[in-house]
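The complex appears here without one of its protein chains, the remainder shown in place.
On to subunit A.
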Amino acid sequence: MAIDIDTARKVAKLARIRVEEADLPKLAGQLSGILGFMEQLNEVDVEGVEPMTSVTPMRLKRRVDEVTDGNIQAQVLKNAPDAREGFFAVPKVVE
C-alpha cells in the first residue's frame, strides 16, 4: 500500500518525530517501499495460526511482591536534562 504525504505526516505525528514539510515526500516514498516489501506476507496462508507471543514456551516468573530498592532519587535524576527540586522538569503542560 502506498503511503501518501498526509499519511506520512500523520505517522510522524504519532511517533512524535518532527518532519519538515519539504521532507515528507521522500519519507512517504521510503515508507511505501518498505511496506511494499511487507506485502509479500499476504501470500502466506495463516488461517488458524495463532500469532506468536512468546519465543520460548515458558511461563514468565513472578517475583515476590516486595520493595527491592528505592531511596535513590539523586541517581534517578542524575542524567536528566532538567531536574529541579527533586523532580524532572518539563515545559508547562497546563495553562
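Throughout what follows, a residue touches a chain if its C-beta (ideal position, glycine included) is under 8 Å from a C-beta of that chain, and two chains touch if they have at least 3 such contacts; residues count from 1.
Please note the rule applied: contacts and distances are computed from a predicted model.
Protein name for the hidden chain, per its UniProt entry and selected from "FtsX-like permease family protein", "Lysine 2,3-aminomutase", "NADH-quinone oxidoreductase" or "Glutamyl-tRNA(Gln) amidotransferase subunit A": "Glutamyl-tRNA(Gln) amidotransferase subunit A". Although one chain is not displayed, subunit A still touches it through residues 3, 7-8, 11-12, 14-19, 27, 30-31, 33-35, 37-44, 46, 49-56, 58, 60-61, 63, 72, 75-76, 78-82, 88, 90-93.
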